[in-house]
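Note that this complex is displayed minus one protein chain, with the remaining chains in position.
Right, chain A next:
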Amino acid sequence: MTLAEILAGLFPQGHSVTVRDGLVTGGGPFADKKLHVVGVDGDTPLGVDGALVLSRAVLDAVRAGDKTPILVVVDSDSQRMSRRDELLGLNECLAHLAKALLLADRSGHPTIGLIYGHSAAGAFIATALATRILAALPGANPSVMDLPSVAKVTKLPLDKLQEMAKSTPVFAPGIDNMVATGAVHVVLDPAKPLDGQIRDLITNLQPGDHRDRLGEERGGRPVARGISAAVITQAGRG
């Protein structure tokens, strides 16, 4: 699905969403209220400049104080890899964007991620993974690193990695594996109206972070929930 198709499905009455240099901002009427949209389109890498454009839009929404939902749409590259970005503190800018989304959530704005293309590494953490609930459309392709690069770093042959990837969701790229680890909560049905599906996600939003429980239930992250629970138990003993 393209961004234009997504926006048409979300906003049958029209919208003010614009895309500039791959950065998505705007909104439109949605379910008797409004829906803010921020994000990255066109496999664009996210650098210091882009992160601050998006965080400004999020903070503007929080300042308005109307608790309108914020949809974070993502088809990005990884973080922008450059000397300039690191010189200017890319870690601060990406963390700032994630914090803005987490503040919005705490301030009563439902935050929903929607990944419909690629995303990776720091760009993924600062956008889609900083929302309360992350949905995907079929064909989405989040990854930490592509398999040829994993082969290079781990010094394992690519064909062996491809074989392992079939049975081990914990390291392999792709939407199914991110669903299995609990990072992606749900895959939407492109045949059904998108606005209704997003509205249902907003209506049924649960408090708290359930990604480790989902990862345990789905088998993609078998031990994380138990480990964090064990730390909490031991910390609670005098």
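Basically, a residue touches a chain if its C-beta (ideal position, glycine included) is under 8 Å from a C-beta of that chain, and two chains touch if they have at least 3 such contacts; residues count from 1.
Keep in mind that, in the parts below, contacts and distances are computed from a predicted model.
**Q** Which listed name, "Chromate transporter", "Rod shape-determining protein MreD", "Malonate decarboxylase beta subunit" or "Cytochrome c oxidase subunit 1", is the one UniProt assigns to the chain that has been left out?
**A** "Malonate decarboxylase beta subunit"
**Q** If the hidden chain were put back, which of A:V37, A:A121 or A:L188 would touch it?
**A** A:A121
**Q** Among A:A4, A:A31, A:L158 or A:A230, which one is in touch with the chain left out?
**A** A:A230
**Q** Pick out which of A:A8, A:V170 or A:L205 touches the chain that's been left out of the picture.
**A** A:V170
**Q** So one chain is hidden, and I want to know which residue out of A:A98, A:L114, A:A136 or A:L194 touches that hidden chain in the complete assembly.
**A** Of the candidates A:A98, A:L114, A:A136 or A:L194, A:A98 is in touch with the missing chain.
**Q** Using the touch rule from the top, list residues of chain A that touch the missing partner.
**A** Against the missing chain, chain A presents residues 48-49, 52, 55-56, 59, 62-63, 79, 81-96, 98-100, 102-103, 106-107, 121-122, 124-126, 129-130, 143-145, 150, 153-154, 156, 164, 168-172, 177-178, 180-183, 209, 211-212, 215, 220-225, 227-232, 234-236.
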